[in-house]
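A protein chain is absent from this complex, but the other protein chains hold their places.
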Amino acid sequence: MGRKKRCIAMLLAGGQGSRLGALTKDIAKPAVSFGGKYRMIDFSLSNCSNSGIDTVGVLTQYRPFELNSYIGNGQAWDFSSVDGGVFILPPYETQTGGKWYKGTADAIYRNLGFLRKFDPDYVLILSGDHLYRMDYRKMLDDHIRKDAIATISTMRVEWEEASRFGILSTDEDGRITKFEEKPEHPESNLASMGIYIFNTDTLMEKLVEDAKDENSSHDFGKDIIPKLLGEGQHINCYQFSGFWKDVGTIPSYYETSMDLLSEHPQFVLTDDKFPMMSNSNIYPVQYIGEKAYVENCIINNGCKVMGKVRNSILGIGCIVREGAVVEDSILLPDCEISFDARVTHAIIGEGTVIEGGVVIGDADGEIAVVGNNERIKLGGEEA
Amino acid sequence: MGRKKRCIAMLLAGGQGSRLGALTKDIAKPAVSFGGKYRMIDFSLSNCSNSGIDTVGVLTQYRPFELNSYIGNGQAWDFSSVDGGVFILPPYETQTGGKWYKGTADAIYRNLGFLRKFDPDYVLILSGDHLYRMDYRKMLDDHIRKDAIATISTMRVEWEEASRFGILSTDEDGRITKFEEKPEHPESNLASMGIYIFNTDTLMEKLVEDAKDENSSHDFGKDIIPKLLGEGQHINCYQFSGFWKDVGTIPSYYETSMDLLSEHPQFVLTDDKFPMMSNSNIYPVQYIGEKAYVENCIINNGCKVMGKVRNSILGIGCIVREGAVVEDSILLPDCEISFDARVTHAIIGEGTVIEGGVVIGDADGEIAVVGNNERIKLGGEEA
Amino acid sequence: MKDVIGLISANFTTEDMQGLSDERSIASMPFAGRYRLVDFALSNMINAGITAVGLVTPYKFRSLMDHIGTGSAWMLDRKKGGLYILPGSTYGMSSRSDRFLLCDIRQNDIFLRRSTSDYVLLTASNIIWNIDFRPFIRAHMESGADITMLTQRGVRKNPHGRKVHKEGEKVLGISTGVDMEDDVFLDTFLISRELLLQFLDWYSARDYLDIFDILKDDYEKMDIRTWYYDGYARMVFSIDNYFNANMDLLDMDINGAIFDEHNPIRTKVQDCIPARMYPESSVRNSLISSGCAIWGEVDGSVLFRGVTVEEGAIVRNSVIMQSCIIKSGAIVKDAVIDRNNLIGKGMIIKGSSNDIYVMRKEQRIARRAGS
Partner (left out) sequence: MKDVIGLISANFTTEDMQGLSDERSIASMPFAGRYRLVDFALSNMINAGITAVGLVTPYKFRSLMDHIGTGSAWMLDRKKGGLYILPGSTYGMSSRSDRFLLCDIRQNDIFLRRSTSDYVLLTASNIIWNIDFRPFIRAHMESGADITMLTQRGVRKNPHGRKVHKEGEKVLGISTGVDMEDDVFLDTFLISRELLLQFLDWYSARDYLDIFDILKDDYEKMDIRTWYYDGYARMVFSIDNYFNANMDLLDMDINGAIFDEHNPIRTKVQDCIPARMYPESSVRNSLISSGCAIWGEVDGSVLFRGVTVEEGAIVRNSVIMQSCIIKSGAIVKDAVIDRNNLIGKGMIIKGSSNDIYVMRKEQRIARRAGS
């Protein structure tokens, strides 16, 4: 079955991302649209593909249909299908019944058979909902050079934000001396990005131990890493530099998206050598009508703009009818903003129709969010 | 999203098939090898593809990894990927928690969203582990002509076997008047093949009703069909003629397989216009050695035969070493029968190694079965 | 539609493309921002359920093959049927515009012989349309005609078009050059596979003729009919045809009919970042592809992928192909600019509405990656 693998990736994509509210009511967080044509999982998958990792297991659990369909066989990210590819790993039933994944570590534990099948030297553990561009080869090289049993990728965060992260301390060689999950009084501002490399043997052994531990919540950050540190194991800290973001809340989703419209966006989508790939259907070219007004926008394939659009991101296949106004807003794919409707400071879910004359959001208020596949009528909402 | 679909298929592939014992210890029954290069699910998928059905939902639950990897994006069966394709539908978690599929009807019920997405006029419900060649278009034509709300495909079975099946009685127009699941004293020998066509509206409505019914076991044969008949609904009986088999037990698996070696097999694998397709890796051509002896065999790609093989089926990638003897046996893919080992009247699981000198089975006894990925040593078994 | 196989002819050319087709076939002419002309023939075939399609390639097939790639964009990467790349004769190199050369078909007769389908749908690769071939196919099958030619009432004069002469329903012949209101042959016809193979035998000595030329003496004897199509269809033989067809897509109705989401025109997928309109830009009545970055003014134009229009630059009534850069203050009007061109600062490029200016590829900058 081809050659022994050096490193395969396990991508955790099971979470709901409940803080994204209406946006994840019917799809998993890694399937949430970003930048109008991408989905959150594109970034991790593209990173893997660009880093020469040819085998990825995707652990799903929460409403995986859109995600599964989107990932398909991984060809959209240049994962080959003979030796490797992308494999969806849902919870499953065995002779003794079915079990849901109880935590990040448990999800991997239930798929030890998958790891054994590919028998890699190293396992890279990722989240499917982070926004960043990273060459994992550099992290792997560092892991090997340091001869650690595990490596955690980290970056410096603002001190005031530090208590939202797993925070580490290291010695001068980058060996981790302390790890605290969301500490109230952080000792450092070096935050875990939730990206781990493990020697496969160690990982398997520790997951088996953890599975037997009834007091464990079966989470990498809360259980596995502290346990290893407690044992005095050599866990290496890899310092990533660049943009990285876990877009976990509506405000952070909105801000991170809108930053794409700034003069110098923090996250640059284009890079010929390390491209962010996505699985797009064919949509026709963006159409800007005779009476349209477009100012400072990102507009994707299949959009038809007949109205006015300012400081906004239009996802693939969006239609803005004559007389409609969209300002400071994000339209997820396949929205329709009908005649004379007005959308301001809002996020409109996929496939949602804002009917004629409806007004959504206002410039000074909170970000207005409309879920996926809704139809908003004048004088009341209707699904 | 392309055009409205006329008919899509829902393929039930969640079952363990526990009566196949060691063969389904680690894989689902639809993934069990047949004929050396096929897997049980190939036949239903090929039937769909050859019948012009371009969208198939595959409902999985029990150990789906091999099955999922095997199905991939369905390209091996010429399912296109833009408008339709093959979609794996595992149980999933929602905001209110995760639920396993409780029965065949429940499995479809949990995926009503999938049906709504494709919005077909008709839904074809199939099992993923039956051996047959059938053009579903004929059944659909019959369903439409009879203007029924559901159609069940049936065939005549031996009277003594009838109590193993769902048995129906019809009036002269083929309208079903009675349906009994495994009756002790069958009134007819017309057996349900577990293949249903439903008008989509009816199906959805009935599944919603059934889901609310606490006394239901959520099974098509046991609950949905009897309920519909009780309501006096028009359920049509389609009579299939040809070979059909639910290979559910070791003896029936063995006999059905070995029949491929008879002069006129009941199930003909080859048919240019209606081919049985499979998802094969590339294996080199069958090698028959200088000292080999081969008599009345089916030998697949990647086999290397240096020993003696009689009345046997060798799956892809099997190796029979010098001095080894294989008689009246089925070797599933990637077995190795080592020097001077002897396999008689046996089924050897995938990837299993029979070490030198080991003797498995005998001509007069029961069928010997060795599971997948075992290594059988002289003087004792070892996994 | 397993009863029908498709055969697309891409081995013909004209001299009226003003250099745009020098290094590519007409079939691989970029169109409407992200498509190539051949996309229409391929998509219409597969949308009609045809799953085995032969594509007769021109001698210069590299750009076409780059585009076609695997055929997977058209779901033609299949075990049964699929896309067959068939070498055209070198005869197509001379700028002859015969669409269905007998020799092109003969040297690929294996494609026909191997098939078990009853009918062959032949079409040219230079037609912009979104047609449902199914009623056409049904009509042919039901009529029992030997050949059914797809026609349309002429909408403008075209010296390259072919006019169908009829008496009642019977086709008497065709001639080159069409006018308004003529019955124009849309270079698309249905024929039984057997009959097409017979033609190859009967006219084995006359390879370098179009199939409709050899029929000259046979129109009388055969049952050749027409089927009328009243949807939008334009054939591209010249730079004017090409320019006008691009501009037609700025009409919402035509755009909607051609790019119908239920019968999509498919093309090769390329990852490209979304289009970006910057604060000072002004864009109206235009197609702006992904990868474009617009600071300046664009009106009544079609911009392909990755075009940059700098601050103060103006693009009007023009077609700008992939990766061009219009530098600040430059003006482009009534022009077709082929890919990888740089229009320098303040430069003015102007054609007129009845004499479109054409700039061939990579004229103004050092050779860059791309084709």
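To keep things simple, chains are lettered A, B and C as they appear, and every chain counts its residues starting from 1.
Note that in this section a contact is a pair of C-beta atoms (placed from the backbone, for glycine too) under 8 Å apart; a residue touches a chain by one contact, two chains touch by 3 or more.
Note that the coordinates shown come from a computational prediction; the quantities given were computed from them, not determined experimentally.
Put simply, the missing chain touches A, B, C once the whole complex is considered.
One of B:I298, B:V325, B:A341 or B:I354 touches the chain omitted from the figure, and that residue is B:I298.
The chain not shown here is touched by just one of C:D210, C:D271 or C:E297, and that residue is C:D271. Among the residues B:G35, B:G57 or B:G103, only B:G35 touches the chain that is left out of the figure. Contacts to the hidden chain, counted on chain A, fall at residues 1-3, 52, 75-76, 78, 80-83, 272-273, 275, 277.
Of the residues in chain C, those that touch the hidden partner chain are 59-62, 65-66, 69-72, 77, 79, 82, 84-87, 90, 108, 110, 113-114, 269-271, 367, 369-371.
Listed here are the chain B residues that touch the chain not shown: 35-37, 76, 269-270, 275-278, 280-282, 284-292, 294-301, 304, 313.
One rule holds in what follows: only the chains that are shown with their structure count from here on.
Think of the whole protein's Cα atoms as having one middle point; the chain whose own Cα middle lies nearest to it is A. Put simply, the chain farthest from chain C by mean CA position is B.
For chain A, residues that reach two or more other chains under the stated contact definition are 281-282.
Counting partners per residue, chain C has 264, 266 as the residues that reach two or more other chains.
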